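Left out: one protein chain. Kept in place: all the others.
Showing chain A:
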Amino acid sequence: MFRLQGSKTLAVDLTGDAVRAKNGSMVAYDGRMSFKKMSGGGEGIRGMVTRRLTGEQLTVMEVSGQGTCYFADRASEINLVALHGDTLYVEASNLLATDAGLRTGTTFTGLRGGASGNGLFTTTVEGTGQAAIMSDGTAVLLRVSPRYPLMVDPGAYIAHQGRLQQSFQAGVNFRTLMGEGSGEAFQIRFEGEGLVYVQPSERNTVGGDV
C-alpha cells in the first residue's frame, strides 16, 4: 500500500484504513481523506511524556479515508522499509510515515546519540507493516553480519533494523585535542545480524567535526 512516486514522494493507497505520517508532510491527495493530529505520536499519555522528556519529538497526524495520499518532506529521498514483526530504529527526524498498525516508541541509545547530536534517545517502530524513512540523498543499505561488522559515521547514520549491538568507537587522542585530529574520531560500530541505512551526507554533529 506504500509506494514511491519518483524517489521523493510517497504515495499511500488507502481503502478505509489509516496511516500515520509526519505532521504537515501531506502534499496532495485524491479521494476523501481526513487528517487528525495525534498528540504525542499516538502513544498515549505515557508516550507523550516520554517524548517530551527525551527530546525525541515526533509530531504525527493520522490520515484515514479512501483514495491516494501523497507525502513528501523538503525533497528528501524516501526509502520504504518492510517490517515483519521486527523492530526498526530510526531517528525521529528521519521518519516520514508508518502503517497505523505499527507501534512507535522511544528507546535509549546510549552514548551514540550523545555524539551524533540527536539526543540520547531514538525512535523505534515495531510490528508488521511498512514504514517510510527519509534521507538526504539516496540512502545506502548495508548488511551487517558476524563476519563483517560495520563502522558508521554518526552524522550519516539514519536507521537500522535487526539484531544489532551498537557500540561507540572513539579514536580520540592527544592529537585530536591539538587540532590535528582525523575528523573521523567517532564512529558507531555495529555487530550482529541486521541492516543499517546510511545517507550520503553528514548532519552537523558534536562529534563529527572533532
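Methods note: contacts are C-beta pairs under 8 Å (C-beta built on N, C-alpha and C of every residue); 3 or more make two chains touch, one makes a residue touch a chain; residues count from 1.
Methods note: contacts and distances are computed from a predicted model.
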Which choice in "Tricarboxylate transporter", "Ser or Arg-related nuclear matrix protein", "Sulfite reductase" or "BFD-like [2Fe-2S] binding domain-containing protein" gives the name that UniProt lists for the one chain left out?
"Ser or Arg-related nuclear matrix protein"
For chain A, which residues touch the unseen chain?
2-4, 79-80, 82, 130, 136-138, 140-145, 148-153, 155-156, 171, 175-176, 179-185, 195-196, 198-202, 208-209
